[in-house]
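Now for chain A:
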Amino acid sequence: MLSILLWLPLVFGIVALLVPAARAWVPALAGTALTLVLAAVVAVGFDPGDPGRYAESVSWIPELGISYSLAIDGLSVFLVLLTALAWVPAVAFAASRNAGDGRERLFYFMLLLGETATLGAFLASDLILFVLFFDLMIVPFYFLFGLWGRTRDGATAGGATTKMIIYTLVGSLLMLVAAVAVGFSAEEVSGKPISYSIPELIARGIGESDQYWLFWLFALAFFIKMPLFPFNGWMPDAYRVAPLPALAVFSAVLSKVGAYGFLRVVLPVMPDAAELFQTAILIFAVVSIIYGSAIAFTKIDLRMIIGFSSVAQLGFITLGIFALDETGANGALFQMINHGLVVVPAILIVGLIAERTGSEDLGPMGGLAKNAPIFAVIFLIVTMATLAIPGSPNFIGEFLILNGTFQVSVAIAIVASVGVALAAYYALRMYQRTMQNPLPPGSDSREISLRDALIIVPMVLVLVILAFAPQIVLGETGDAVSAVVEKVGQLG
Partner candidate 1 sequence: MSIEWYLVLAALLFAIGAGGILVRRNPVVILLCLELMLSAGALAILSFSRMLGDGDGQVFVLIVLVVAACEVVVGLGLVVAMFRRRIPLDVDETTELRG
Partner candidate 2 sequence: MTTASWAWLVLLFPLLGSMVIAFGFRRLPDRTAGIIGSTAIGLAFIAGIGTLLGLLSEPSESRHVASSLWEYAGVGDLRVDLGIFVDPLAVFMVLVVTGVSFLIHVYSTAYMESDQGYSRFFSYLNFFVFSMLLLVLAGNFVLLIIGWAFVGFASYALISFWYRRTTATAAGMKAFVINVVGDIGLVLAAILIFRELGVLDYEAVFDAAPKVFSTDQWTVVAICLLLLVGAFAKSAQLPFHTWLADAMEGPTPVSSLIHAATMVTAGVYLVARTWPLFELAPAAANVAAIVGVVTLLVAGTIALVVTDLKRIIAYSTMSQIGYMFLAVGIGAYSAGMFHLMTHAFFKALLFMAAGSIIAVMANDQNIDRMRGLGKALPFTAAMLVIGSLALSGFPFTSGWFSKDEILDFALYRGGWYTILAIAGYVGAFMTALYAFRIVFRILPGRPCPEAEELIETGHVAHGEAVNPANGQPEDYEVGYPGKEHHIAEQSPGMRFGMLPLGVLALIAGFLQVPGVTEVVTKFLEPTFEGSSLAAIHPPVSKAWLGLLNGGVIAVVGIAFAWVFWVRRPAIPGSLRQKFHPLYELFVHKWYFDELIHAVIVRPVLAFGDFCNRVVEPFVVGGIVTGTTSLVRSAGALVRDLQSGMIRAYASLMVVGAIAVVLFLLLRGG
């Protein structure tokens, strides 16, 4: 079942390669929609009681103990659903703007390859398989950003994307060595033949002295992927250049794999290291919250604002994870889903704004709400969710995270809550400078078209539903997350 879910997008991607270019978006959209349905079926069928329900495992490279094993549990069920959900509007948006100028087939193939790789990262329950998908994820986006990305003056975007791929691959290749070393350290500790299945690794645990340097290799790879403060060098160029549909899914889902990696691999397998470096990582996270928010409200380029607000949000999520407390970790996982739900519509809205005002800089903009009330309301809901207004699911995420962080250190929690205030400022500034104030001559404020509404509204609807009953998610993820955090807790 999980294998079908995993390889479905790629199959449709290949179909998209064979179909005539003009029609390439049909299989792509069908593929993503079907994947969404399948993911929903899995999510519904999933019950925290017996996690092994959908597990699959077949040995791939027996000599090294690597197996192609997939599984789904509390940690990954909603992230898989988020991935499937995020890709549908992205492909629909691309189709409606017939992206891919001339090379549509390759464009959709790469987009769907990206989906398969991301799903693989979430579903993999074998460490090397996880690393493999983690590496594979970046390749399609290298092509998507490199070939279809356009810099401001329309030139193709070679340089920016090479920097991105080198940066992210540096992390993931280092993680490859760390993953191999984890396998051996576990074998050494337990004496059993080498195996990379994550539950097995968690059961065996690894030598304490190894944990310390391995922890930082994993942490580096995940920090670069999110990205967090010092490692976001690649982000501004990549965001400035990327085509919007690809950027939407890239920013919404790929950054989550980094955070998810901590919960899935780092915390359970290296609990001592997590405990030891907890404060260091918390400081990392808080710095990037403040830094991300501070930059977000100085930038005038809409993409940069969203990019750096993601840096701040990911800082929050890391804060929750490394609070090493039940409420904190649950809050972090919930926040991952919320952030994903908010970023996709936000980036697509940037596209709509760009179409209406001809530019993506805040300077000359304003007044778009004049005769576009529905567009204004949708953007208002997204903005309010971005700044995590109490009442939005993001608030519950942030409340839980702050709650967890409070147990660890009050000072860090208070500094993080300053981040919330800054978030209010930059999110509202973005909304006001585009929607309100007088309409400059250049831009026309036309209402959102039915087609665009159909693309964006479903995700906003999910946000609203979660606003009323976040328990839908929290109920399911509860015990999987607590199991992870308890393992670290026992050492304390």
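Simple rule for what comes next: a contact is a pair of C-beta atoms (placed from the backbone, for glycine too) under 8 Å apart; a residue touches a chain by one contact, two chains touch by 3 or more; residues count from 1.
Inclusion criterion for the candidates: all candidates are chains of the complex that A comes from, given by their letters.
Computed from a predicted structure; not experimentally measured.
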### Message
My understanding is that every option belongs to the complex but just one is in contact with chain A. Which one, out of 1 or 2?
### Response
2
## Note on the structure
Given the complex, residues on chain A that touch candidate 2 span 163, 167, 229-234, 236, 291, 294-295, 297-299, 326-327, 330-331, 367, 369-370, 373, 377, 384, 387, 389-391, 395-396, 399-400, 402-403, 406-407, 413-414, 417, 420-422, 424-425, 428-429, 432, 435-439, 469-471, 474-475, 478, 482
